[in-house]
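Of the protein chains in this complex, all but one are displayed in their positions.
Think of it as A, B, C, D and E in the order they're written, each chain with its own count starting at 1.
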Amino acid sequence: MDFDRALVIAPHPDDEILGVGGFIKKLSDAGCEVTVLTVSGHLPPLYSEEVFATTVKEAEKAHILLGVAHCEYLKIPATKIGDVPISELNGKVIGAVNDFKPSLVLCPYPDRHIDHRLVFDAAMVATRPIGAAGLNIKLIAAYETLSETHWNAPHIECNFVPNWVVDITNSIEVKKQALSCFESQISPFPGPRSIKAVEALAMFRGTQSGFAYGEGLHIIRMTS
Amino acid sequence: MDFDRALVIAPHPDDEILGVGGFIKKLSDAGCEVTVLTVSGHLPPLYSEEVFATTVKEAEKAHILLGVAHCEYLKIPATKIGDVPISELNGKVIGAVNDFKPSLVLCPYPDRHIDHRLVFDAAMVATRPIGAAGLNIKLIAAYETLSETHWNAPHIECNFVPNWVVDITNSIEVKKQALSCFESQISPFPGPRSIKAVEALAMFRGTQSGFAYGEGLHIIRMTS
Amino acid sequence: MDFDRALVIAPHPDDEILGVGGFIKKLSDAGCEVTVLTVSGHLPPLYSEEVFATTVKEAEKAHILLGVAHCEYLKIPATKIGDVPISELNGKVIGAVNDFKPSLVLCPYPDRHIDHRLVFDAAMVATRPIGAAGLNIKLIAAYETLSETHWNAPHIECNFVPNWVVDITNSIEVKKQALSCFESQISPFPGPRSIKAVEALAMFRGTQSGFAYGEGLHIIRMTS
Amino acid sequence: MDFDRALVIAPHPDDEILGVGGFIKKLSDAGCEVTVLTVSGHLPPLYSEEVFATTVKEAEKAHILLGVAHCEYLKIPATKIGDVPISELNGKVIGAVNDFKPSLVLCPYPDRHIDHRLVFDAAMVATRPIGAAGLNIKLIAAYETLSETHWNAPHIECNFVPNWVVDITNSIEVKKQALSCFESQISPFPGPRSIKAVEALAMFRGTQSGFAYGEGLHIIRMTS
Amino acid sequence: MDFDRALVIAPHPDDEILGVGGFIKKLSDAGCEVTVLTVSGHLPPLYSEEVFATTVKEAEKAHILLGVAHCEYLKIPATKIGDVPISELNGKVIGAVNDFKPSLVLCPYPDRHIDHRLVFDAAMVATRPIGAAGLNIKLIAAYETLSETHWNAPHIECNFVPNWVVDITNSIEVKKQALSCFESQISPFPGPRSIKAVEALAMFRGTQSGFAYGEGLHIIRMTS
Partner (left out) sequence: MDFDRALVIAPHPDDEILGVGGFIKKLSDAGCEVTVLTVSGHLPPLYSEEVFATTVKEAEKAHILLGVAHCEYLKIPATKIGDVPISELNGKVIGAVNDFKPSLVLCPYPDRHIDHRLVFDAAMVATRPIGAAGLNIKLIAAYETLSETHWNAPHIECNFVPNWVVDITNSIEVKKQALSCFESQISPFPGPRSIKAVEALAMFRGTQSGFAYGEGLHIIRMTS
């Protein structure tokens, strides 16, 4: 499957690495131009500007490792996405889609973290199969964010079951390095977002689909 | 998306046309080798051998129109698939997968018709991501069979919701011609399997995804 | 099934026609008094007052064709329904139910458009089987809104599967005329809301249930 | 809602009373002709002929109380429905539908008891919206069978959630009397099929929909 | 199963009794320390301060009967929970979890009442399996709130299906007494929240699991 332009929508810095860090590396290695749109961030009032600056720096390091071409930050404070008028939030994500014209869009699965749900909603609106940019998208899929995604209430809320697994055997090491850039976000084993937990999930997803390591996605709309 | 070899598994002659006739034409036009595996047929004791022969002839005409390269008939009498020992049925479908080594497998959605459910089950076993042939498959998806699929009980049984729509604007006419070959199976409008109903479904699936005409599929496993 | 008073709740002008235009005509022809409650509209700040006035005029023309007896506009700006305090929004819809005392209520299916979800929620509260007006309701069902309803994410969000199909063979032509009144909303084929797409959906729903043309609904609560 | 002819399909004698005994009485009181089709029975090899004869006598007493017009017994031994060739089982149920031409069909919800699932499947095939008899059906719904239905595995198998509740306030007493006829099947409180449990379920279903006592159903297909 | 400390989260006074009044009594009798956290209340602007004071007095009486050790009121006005910034609401519920360190948490099922959904969300965040307090929790389950829970739209929204039933045969009488304390909230039969409806639900849940009376819960996360 060939994609020339991939837009990865992340609620917060590091979600895109947790979800599809290996896939991003694989895409950029294959010549695909990858843009990351980071909607929210560790900003005041819950966090200081310094925390945000730190995570952006960590993200920049990680993105270089993964070959990300561009990164845009919408700078909405974490847990405050719901305070932004919906038409304004949608407008910004639609703008990114219209500007970048991706053929592949990867967004967060709607899960325990309210920001993930709101970003998912905005991504769904922005990728509707209408308009030149919308019709250009060949595939939209939602990635899992370790821990938050698996904390959805079983059978009350939606539960992540992948229908697409990307072989990241060749990029699992870089994914782990990229995650290690986020000193502020990663916890030691057995933390739910420890490097070992990330590796375990990749091994589980991979081995169930014929690979050593994989990243699972939920395909929302594919056209061909 | 490029597929070199596609295996289309059909419970009975014509299901593959109803479900993915337009896609088959598109695949063969693009140079993909398409094999149709027809598991069951209108055979004794419910039908006479003549009826089976008629449907096979109809299928052959249709397949020529669509560019199908090979067609294999397992010749299990309709509604009797459940009488075949499971390991034998699975063995036959596994054999077809091992022999043909497809990168794309299209199978029926499990629905009102018991044969569709049993063929779906066998297809799921035969396409597990193990073994050389299994690991060669890049995509498995289930197609809808007009009427039977839409007669699953809402919210009691699984209900078809496509996550993949194939643009068949350029092959809808050939699909309709191919269906017209099945004089024994197609009914006049407003029959649930009339040509007009087939066209309406294609228009509905297509327009909801940016095309004039489309075929909807439920992706079961994609790897890349 | 006989209904003397039907309340159709629409998020925006034209949703009621897309969803149940044919059914409205059938109801009014049978002597049922039909009221349309339009919750939101193309109003400032996203739209000018002129746009709203235009859609209201279009709706009025359409309603005459369909035999709608009354239409009420709550005039909440589109995408701003979430800004109205929930108790106020609920109060207004409850008021409409209490005033009109319908035996049948038709509301939008909760889908891609946030307004549809919020109106659905309010309709669910307003039709609870309590109080004189609530207990008078014999049937509540949700209609599909072409395109928005089919853009819900498969298997992550709820997906429309009808358990009630209304034969609109005798009113499909009037439904198409009523939709044609909405010059500002309808797009040419293969637009997802083109007249041809509307007709295709009606033909698909109808033929799967024994009719030439039908409108599908999801029954939420029926009592008898 | 007016039905002139109702077909109630029961896996075993008493299921129809547990599920819709009150509704049957209500229908017959309103002049509807009610036929009960009992597919299986307590027959050899698991039971003696005497047990079957006893349950039939019990059913006859119950049916007189409820105003059932006809009762047909297919006499397939309990738990052996799966041994009957599917086309033969379907043929018998289709035959009953074709002979009786019901406008309303009530069938068991597919649940813990394998016979209930097989009878549900046959009912689904027999009521497809095709053919004169199929197109004559206005409503098909599945009733709950106390205990078996509530022993489906939560969220692994389908779980009964009613979308139709019938007011049986005026027939709950007769329903209890009809159930009392089944001395061989009813257990003392707190047995899952005790008269008190039946009354509790009716009160629960009723009070959640505005009635003192109700019977819950899952509508599968309604047309109008 | 032994729990030393149970936290019951209630949207409004009386929800905890409707849902798990019998279980609370059983827990306190067994020596478990039970805290009730009441998030919202009948406060201005929708209600007068007097109404709130009345419901608190009613709750206090009920809690004494049930052996509740502590009760905390967050005093957010009913239907206004959505107006509290999410991080603030979450902070308060997290605070209660951190202070009390429960091994068992019982929360409302997300249902028709918007407050129930928002409290459910906050409970899900506050009980994530991280941090000392989070890791101390052995079981989190959602209880049903008679009427609101059963007014979720079938198959559009989540529908309550219990996977845990607690035997309350020995505490059903006290539960009914505790509910009777809420003169302002309980309605006469056949009201959906009448004492008889509560008893019917308990009998239905109980008899389907081997008890005379039971309370049903949906287990969200159990660890052992």
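Basically, contacts are C-beta pairs under 8 Å (C-beta built on N, C-alpha and C of every residue); 3 or more make two chains touch, one makes a residue touch a chain.
Computed from a predicted model, the values in this text were never measured in an experiment.
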Partner chains on view for the chain not depicted: A, B, C, D, E
Contact with the hidden chain (one of A:N98, A:N170, A:Q208 or A:S224): A:Q208
Residue ranges of subunit C at the interface with the undisplayed chain: 154-155
Residues from subunit A at the interface with the omitted partner, ascending: 146-147, 150-151, 154-155, 159, 161-163, 189-192, 194, 196-197, 199-201, 203-204, 206-208, 210-212, 218
Contact footprint on subunit B, counting only the chain that is left out: 85-87, 90, 109-110, 120-121, 124-125, 128-130, 142, 158, 161, 218, 220-221
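To be clear about the criterion, only the chains that are shown with their structure count from here on.
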Mutual neighbours - chains that touch subunit A and subunit C alike: B, D, E
Rotation, 0 to 180 degrees and nearest 5, that superposes subunit B on copy subunit D via CA atoms: 120
Centre-of-Cα separation between subunit C and subunit B, whole angstrom: 36
Where subunit A touches two or more other chains at once, by residue number: 129-130, 154-155, 220-221
Chain contact topology (line, ring, star, complete or other): complete
